[in-house]
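Read through the structure below, which is laid out as structure tokens, and then see the notes.
Moving on to chain A:
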Amino acid sequence: MDFRGILDRLQVVGAPGLLGHDLPRPPDPKDKKDKGRGGDPFVWVEPEKLPAFLECCRDDARLSLELLVDLSAVDPSKDDPNLWVVTHLLSLALRHRLEVKCALPKAAATMPSSASVHRGAQWHERECAEMFGITFRGHPDPRHILLPEDWIGFPLRKDYVFPDEYHGISCK
Partner candidate 1 sequence: MVETKDAQRTTADPGKREFMLDVRTQDMEVNMGPQHPATHGVMRILVRADGEVCTGAQPHLGYLHRCAEKIGENVEWLQYLPYTDRYDYLAAMNNNLGYSMAVEKLMGIEIPRRAMMIRTICAELNRIGSHLIAFGTYGLDIGAFTPFLYMFREREWMMALFEKICGARLTYSYIRIGGVFNDAPPGWLSEVERFCDVFEEKWHEYVDLLMVNHIFVQRTANIGVIPRAMALDFGLTGPMLRGSGVDWDLRRDMPYELYVEIWKSGCFQIPLGKGERGTLGDCWDRSYVRVMEMMESIQIVRWCLGSIASGPVIADIPKTIRVPNGEAYAGIENPRGELGHYVVSDGGKVAIRCRVRGPSFTNLAVLEEILPGALIADTIAIIGSTDIVVGETDR
Partner candidate 2 sequence: MLTSMLAASVPQTGTNAINDFLAGVKPDYVPGWAVPLTAIGIAVGLTVAIISVVAMFSVWLERKVAGHIQCRYGPMRAGWHGWLQPIADGVKLLLKEDLVPLGADRVLYVLAPALVLASVLAAMSVYPLAPGFFFADIDLGIFFVLAMTSTTTIGVVMAGWSSNSKWSLYGAMREAAQVVAYEIPLGISLLVPIMVAGSFNLLEVSRAQTGFFGLNWYIWPWINPFMLPAFVLFFIAILAETKRAPFDLPEAESELVAGFMTEYSGIRWSFFFMEEYAAMFLYSVVGAFFFFGGFESPLTWGAAKLAGDGSVLHQVAAGTTLVVKGFAGVFLMMWLRWTLPRVRIDQVMTLGYKYLTPLALVCVLGAGLWEVFLTPILPWRHG
């Protein structure tokens, strides 16, 4: 199915947490400042309902989004109050993809873990947690995965300050 079809199906089955969608569009000729948006369409989902949403996508026969390809986060800019948690899903049976985005406020970056729905999300969430400072509630194994356990700060946030030294090794 194409994106329109998936969106319609999501609305028909009443997927929990579905807030809206965003389609690529060319720049508005009337507005000089508008850059337009290229690339892929995606759906906006409430962060608190993400696991339920993923479960619905997986279990519905017409959506059949069984594979969690990626779960990561984006910090759009220093000024943006939200982080985006982006999930890519893939359907093997129906050969389509879906991009799911959740807007998570930086001040309260906590959401439930999707590890119970897709086991593969476990490691992706660990990486998100350590890189962006997102807390995934209910995660079975919330240790750091790529960074050392005692690393301070969240490297992939735009306001990250590199440390001056780590265990006596100078980082300058």
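Convention: contacts are C-beta pairs under 8 Å (C-beta built on N, C-alpha and C of every residue); 3 or more make two chains touch, one makes a residue touch a chain; residues count from 1.
On how the list was made: all candidates are chains of the complex that A comes from, given by their letters.
All of these numbers come straight from a predicted model, not from anything done at the bench.
Engineer: Which option touches chain A in the complex, given 1 or 2? Just the number is fine.
Structural biologist: Only one option touches chain A, namely 1.
Engineer: In the complex, go through chain A and note every residue touching candidate 1.
Structural biologist: Where chain A meets candidate 1, its residues are 24, 35-40, 42, 66-70, 72, 74-77, 86, 88, 90, 92, 95, 97, 99, 118-124, 131, 143-150, 155-156.
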